[in-house]
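The other protein chains are all here in position, but one chain of the complex has been omitted.
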Amino acid sequence: MKRQHIASMAVVSASRVFVGITRLVAATVAALACGLFIFSSPTYGQTMTSPNSESSVVAQVSSTRSVAAADRSMVFETLKVLKEGAVLFADIAAPPMNLLGPALVRDLVSLMQQAEAAAAVQVLVFTSAAPDYFIAHVDVTQIKEYREEAAKLTGEASIALLFRHLSASRLVTIAQIEGRVRGAGSEFVLACDMRFAARESAIFSQPEQAFGLIPGAGGVQHLARLMGRARALEVMLSAEDYDAEHAERYGWINRALPANALGSFVRSLAHRIAGFPAAGHIAVKDRVNAIVLAPTEDFRRDSALFGEGVRNPEAQSRLRAAMKRGFQTRDGEMALGRTLGDLADH
Amino acid sequence: MKRQHIASMAVVSASRVFVGITRLVAATVAALACGLFIFSSPTYGQTMTSPNSESSVVAQVSSTRSVAAADRSMVFETLKVLKEGAVLFADIAAPPMNLLGPALVRDLVSLMQQAEAAAAVQVLVFTSAAPDYFIAHVDVTQIKEYREEAAKLTGEASIALLFRHLSASRLVTIAQIEGRVRGAGSEFVLACDMRFAARESAIFSQPEQAFGLIPGAGGVQHLARLMGRARALEVMLSAEDYDAEHAERYGWINRALPANALGSFVRSLAHRIAGFPAAGHIAVKDRVNAIVLAPTEDFRRDSALFGEGVRNPEAQSRLRAAMKRGFQTRDGEMALGRTLGDLADH
Partner (left out) sequence: MKRQHIASMAVVSASRVFVGITRLVAATVAALACGLFIFSSPTYGQTMTSPNSESSVVAQVSSTRSVAAADRSMVFETLKVLKEGAVLFADIAAPPMNLLGPALVRDLVSLMQQAEAAAAVQVLVFTSAAPDYFIAHVDVTQIKEYREEAAKLTGEASIALLFRHLSASRLVTIAQIEGRVRGAGSEFVLACDMRFAARESAIFSQPEQAFGLIPGAGGVQHLARLMGRARALEVMLSAEDYDAEHAERYGWINRALPANALGSFVRSLAHRIAGFPAAGHIAVKDRVNAIVLAPTEDFRRDSALFGEGVRNPEAQSRLRAAMKRGFQTRDGEMALGRTLGDLADH
């Protein structure tokens, strides 16, 4: 009840300050009502094959796949994409728990390529269609496979480099987080330019240490810089679950908001930013990234350490033990932090 | 009411901790009663022409101006300066909104030169005499002019370098913020060593993105390091208004305090610091600056990007549109965040 109270305070305070952007909501809701899936025009696919010069993407897609993508560019297996003006909303829909496997990585690669190539798109918002999960974590049974999908964008078999590509993109990216976001899921939202989370439902974790691993997709790089040494070590060494309030306090997210205010807040912010000149987005991201985005080499190294570590017998044995207790199942991960602690007893 | 409650809690808590310094207030109030404008003795002007060896200032003032300044060294057009022991209080008085134009920059340069040259001065506190504004932002119609004033201290036509000079100064600087502080105003307080804001009235913003620009006076450098990547990007990409509570949570300021406690808190803190050995101030600032103050070259680059960007047709067109809606007027900027969001609709 107390938490409720403070939550509602935050809304009052947020709405006092962000009065400007909430005014866009009404218009947006109307736009949503007639919202179209993007990429429905055949001409769009052509833009993708002549990449926008503002984008640093070197397309790695094979010509076969590129043609296929052009033909059914709006067809994603695990993403529902909606375009509103210069804002794309990508709803992650890989039930039951939005596991980051080859299909989701393939779709993220494709979405990033198309969105970066579409000059009209300025802002990309990620949401989740799976109740209780935003992105659970990687599919540990298909590491080789999802890494190969990532290589199609960056040329290297690593989601760390894929996520870093997103951070360096000309697009402004916002994660709207409801439910659990652990491991590479957390690292994906850390790669986004901003992240706002539902106070009631969002849960954050870097669980790799329970298996003797380090976060391999940029988590070390982002968390150490965002939280400082002691909090980053706590988060990673404990492999614990953190709620949105603690995540906000530690700087893991920009802000925790009440679930019923989150969507309109993010949508308004996205449209506000999209209305400002695109050249400004690029300039400010470039200057900020030059200061606080870790060098590619450090992402590459973390990725390699994760890849080597996961093949160790101890990691394999702990992963098998976790699987017996429901790891990588929707129900089994509702309280993963506790499960991992129990593992440690063995 | 709830906010009120928490605010008063903060006071209780602050006073519990800072019991020591509040004891100085009574003495200070007495001193204030007979407060004199500084630099009233003719000998002071002479100190200015033989700069204190502790100061790294290379005086760029022409001899004519220097003589004039010596003659009426206490006469500032836009600053009311009061000396209390080793603390100078500089009240920014450029009504109606403390716009940062040539006059205010000229006076800041002159104040910095004189204060750094006065061995007896240790701490410099900035306050505002304008209701509702601390420093609005730069006067966009006089960029060339105020930059030239800044060059008189640093040799380069850039307020970024002027502000960085302040951060590297032997003087300890404290901003006591009431009212709006946007753009270069925000960057000025970011250049100060500490900043405390009135919970009820202070409003912060880096509005440059609304015109396709980046903050050019050090905002990028400070905010990225203080807030981390995601919050710095949010603040700069959104060009939104943030109240003192949010600014505190994001690390934009040291602390938000109730308006009725702010002045005595800052004054006591200033006198406490001024009572400690001057060599210690220099040593701790040097060591901290070596770690977290960005290199001059990065300030110079941001300043150049701002200067180039503001001449772009799109920036000019957006600035004109903003002016039609009251930009650079006292009343028109009371809710600038909202105004800029509406601009985006066009």
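Points worth noting:
Lettered A and B in written order, each chain numbered from 1.
Rule of thumb we're sticking to: a contact is a pair of C-beta atoms (placed from the backbone, for glycine too) under 8 Å apart; a residue touches a chain by one contact, two chains touch by 3 or more.
Please read all numbers here as calculations on a predicted model, not as lab measurements.
Considering the full assembly, B:Arg225 is the residue among B:Arg106, B:His137, B:Arg225 or B:Arg318 that touches the omitted chain. Seen across the whole complex, the unshown chain contacts chain A at 2-3, 208-214, 220-221, 224-225, 228-234, 236-243, 245-246, 294, 298, 301-302, 305, 309, 312, 314-315, 318, 335, 337-345. Those residues of chain B that touch the chain absent from the view are 5, 9, 13, 16-21, 23-24, 167, 172, 190, 192-195, 222, 225-226, 251, 253-254, 269, 271-277, 279-281, 283-285, 287-293.
One rule holds in what follows: only the chains that are shown with their structure count from here on.
With each centre defined as the average position of its C-alpha atoms, the distance from chain A to chain B rounds to 37 Å.
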